[in-house]
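The other protein chains are all here in position, but one chain of the complex has been omitted.
Right, chain A next:
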Amino acid sequence: MKKPANTADAPARLRRPEPERTEPNRGILGVFGQSSWGAPPQGSHPLGFDEDTGTPVEPTGHGFLDDSVQEASELVDAHIRQGLKESAGADESLLGRMAALYGSAQANDLTALATQFTRVYADMATQWIDIAGSIRDQLGNLRGATASAPAASTGIASPSMVLRASKPVETRVDMFRAAGSLSAQPLTSEDANQDLRITTVSVENGQLRITIPADQPAGTYHGLLVEKGAGPAGTVTVRVFETSEDGS
């Protein structure tokens, strides 16, 4: 703090210290929070809901969603890895790097790194939200203009199929768009009460392989074909019929 000047025409006077800054830090720290920096004070705990007291989260065993989430998670992970590679070429974790940088490196480096990272993340996320939006428009935009239609599914090459089944089945593949490097999700029954899924589905060397277990209940089953790094690209539908009594 500056010492007060003491002259004849300016009586002793104190001055404020220069502030370290005059604005909140809303940027990078805001994006990531600061959880990993500094020791937490005694008796402290995190902000927000406990898993127990807040919105209850119970496993319901809906595998389809689990898989979807897994898929989505991998997708985002892949993007982040890519973003990291491009931005830094290092394989350390981002947060670790940031923690190391924080305090020592130029704020600009930090900003550049984080911006690159978040841009990738945001692009990704926006993609999801846009899809969500088009569905939402279908449903809810009561007073809005006619919602845009999802991509039509005609005329796009679908993977060839290898099917094994000991009972009569019908299959179809609908692609929303052309896609390479597909993976298939397990097929879930249309009947919400029927949770025995068909898990023996995969895409190998561009071939869709489906095996229908002998005891699979009759019904219609659906699953998504997901393009690595880009999201859902099509659906697989399998109708499993009852074996007729005479065995035909």
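Everything below uses one rule, namely that a contact is a pair of C-beta atoms (placed from the backbone, for glycine too) under 8 Å apart; a residue touches a chain by one contact, two chains touch by 3 or more; residues count from 1.
As a convention for this text, contacts and distances are computed from a predicted model.
Between the listed names "NAD(P)-binding protein", "Branched-chain amino acid ABC transporter permease", "Putative zinc-finger domain-containing protein" or "FeS cluster assembly protein SufD", the UniProt record for the complex's undisplayed chain reads "NAD(P)-binding protein".
Take chain A: the residues that touch the chain left off the picture are 1, 11-35, 37-38, 40-51, 53-55, 57-62, 64-66, 68-73, 75-76, 111, 114-115, 118-119, 121-122, 124-126, 128-133, 135-144, 146-147, 149-150, 152-154, 172, 174, 188, 190, 192, 220, 222-224, 232, 235, 237.
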